[in-house]
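Missing here: one protein chain of the complex. Every other protein chain is in place.
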């Protein structure tokens, strides 16, 4: 038994951190996303060169054939750097769906391009979880109709992976096809790309999986995404603590650094006490996805729900440690605050995920 | 408008506090209840001489004809002193029910004796709120059958006010009548008297109110009780804070009193910040019971639910401020801790009360 | 306890309702609450109507431009309640009418009163408050911005921060260190400073909400007449403290909480996911009700504090906790508002599908700013434990070495 990141995973995290520190510090992120939310300005291309795009892609398709734990390490690190990147959609949800339900030909056609970053697939699957404002996609004849909200990486996507109402079918659709109209949804977190996509008789490019049989692939895709979002909260929270401690070691009041005040120290202790066991939970959830299929869904829901509770506590507390300056735009701390805020709500609120976990264990109907 | 205790109410609180400090400090409470939970050892008699038994009893029946706010002041103060006394049943719930539904003759017969403390009425009404273990009292012919749990002041009661299943009828029953068997239920809080009473063909002494028409009186009685329990939590929490601050001002570590440590100060600040607005809420809930009938039920449920949330936080934190010594039996702090623990659960859990509040406002079905 | 308003006041309530029914539609569309900043035409007109009818500048003497009514807190409560429940603007407010005017009434010279109060309450002159500084936290007495005498003038240099509405203000009332040799508290004066004075530069301070709710104000030998001091020189600390005007703020803030709660209920009734309304979710509804209890607690707490004031009693520790408790409730209300909208609760900046103009996110962040700003929660807790509970100050650390 070895409950730890492997050397390779540590190396991956280290090299990504260095890349982000050097090539994409928060000042650059800020410049990139100031006008266009989610604009990665070539960062994704570079990340794909570092192998991030192909983490889950089998070696025969040009990836490194690793598991979700590796992807979670990447997610944690990108969130640590609040990097804008279509990691969730193009490097995780799309490959997971293709691997779960796509045929060999489809895998061979799409996975290599996802690995290199030469194609981006947005994910229109929000309505699998939550239907609001009468959204939802249905098939009429061989055309798609309806609206999907909070489409992940949807503005910059070349193609869209669309879950039909009920989750029984997954379609891949050219994002520039006739009958597809997307507009940007702007969230508090400008490092993300979300869209509302209206399908008005859009042609299905191809089906992923058998008609009516996409349910398991959808669940698999959602499980992966939830672990990734949990890892995202983990990374963002970790950085928020680092920033708070660093600030407290520097800022003086009454002739001493505020890190020497017991109240400040205890806030920092409370943050890290929440974070570290949660890190173990996220690691295990990712491991379960890779190795313990019967626990994968439960762990994904539990981990995402739990991180969604502690993340907001941590980023709020980190802001408090900063005092007024933490509240300013200029300090940039809010990038992490907002990243966590979006992660919390996405692909299942904590309450909904706990209800899902209860259902999976037969605690509720 | 005058949102404050009256001079008379301040005097009442002051004189009760003095009485408790002199006649019934926690050391005496401890001695009284060590063997027999709820044993007041004559304290109730003395309190009745001070007018506590007759606060809600109209002047023509030998009481002072005051309102629930006055009773809440008494409840707060008795909880401040963790005094064992049948205040809830004999001085509040029974008089409220008699005043709401009893006829003039019944009022004239019972209220004076409740005021002097010469009779004690226990309250078997738990099943109006929560039926567990198949409890509940039903009428068969003219006899009562069934079990009531958590009967308030039930072991020492001379008579029992019994709410029949569904709350449509209220019976007054001689506690020593044939077919009435009570046994003590021991809770964490030894300052209280609770019983399980089994009615096995017990005769109804008399009905309070018209058959089938006791619903409003039951609700009124529960509203009053909930405000009193909220006031109880208020008083117990207040004392816990006083004890914590006093201990912190005395106990030294590293050559200074621990009250000078920021972490300890902040814990105390957090406790009082929860307590003081809650006090205003309890006062208003009592006032609403007396003066704003359309808000009485809502406020009673909200106040009790809210105090049931902050009370446990406060008594826990007060224990933390004490450190290990707060955990010892000898320190007596646990008397307040446990009092709050019982108040929280009694006559409606916080969740149930919030659900009730939602229903009263049409938020839920 | 007597919360009866009595026949006189019930008559007054009827009067307020009649006013709202007749004039309410002339109010600016901004909804309930008080507008700060530079007033537009519509608001200036509305403010005039409000003053004429005694719903603004109510207790300001007529000679200074007010309505001249006797103070009557109950009537103020009624006005608050009725305007709030009708969702009608209370007109022009902000730090001029709310903080400067009471200060001038108590400490200003006759000349100052005649010159400033009228235009201020009418919204013609906009004020900002110059108290906080980058190093001062809530320890206002440590203010460093200093005035050097130059003939009959002061030359002011230094920096203020967290200055709301500075960019649109005509004037600042500020705490300035005018007596460098006096002790920390006795060295400050309360000075009225024209914002167009050369040497004053205002830089907007954008916060995490994305808005510039605050400013930094830089002073470089800005020349201000010494006659602009209110009260005596060196009395600034005392004057600033006497007018922190708790009662107004408390009434207003509990009305704001109440308004937020109503909006939240409305949002939870209309927002649904998978066909289930937020208010029908047992979990969200349970949080709502606990917050309702807290909002009501703050409301009655405000009335209790007011009563203390009316009776000339110190509210004691109960008064010190209100800000900390109220900001937290407001923050939690916003958090629930966001959660009720689930994934769409993240939308902001006028995004399609955004609800309520993004108010829940904006308020979630802004209330966090309130919790940590103006003397962080940490400092509030120091004050509560020291002044409220009589616990000792932290000992000063040993000198190094």
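The chains carry the letters A, B and C, assigned in the order they are written, with residues numbered from 1 in each.
Basically, a residue touches a chain if its C-beta (ideal position, glycine included) is under 8 Å from a C-beta of that chain, and two chains touch if they have at least 3 such contacts.
Given the structure is predicted, the values throughout are model-derived calculations rather than measurements.
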For the chain not depicted, the shown chains it touches: A, B, C
Contact with the hidden chain (one of C:286, C:343 or C:386): C:286
Touch list for chain B against the chain that is not drawn: 126, 129-133, 149-150, 183-189, 196, 253-256, 260-261, 263-264, 312, 316, 319-320, 322-324, 326-330, 333-334, 337-338, 341-342, 345-347, 349, 351-352
Sites on chain A contacted by the missing partner chain, in the whole complex: 1-6, 69, 241, 245, 248-249, 256-257, 259-262, 264-266, 268-270, 272-274, 276-281, 283-284, 287, 291-292, 299, 302-303, 305-306, 309, 350-351, 354-355, 357-358, 363-364
Footprint left on chain C by the chain that the document does not show: 282-283, 286, 394-399
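Basically, only the chains that are shown with their structure count from here on.
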Most centrally placed chain - per-chain CA mean versus overall CA mean: C
Rounded Å distance, chain A centre to chain C centre (Cα mean): 40
Set of chain B residues in contact with two or more other chains: 261-262, 266
Sites on chain C at which at least two other chains make contact: 378, 381
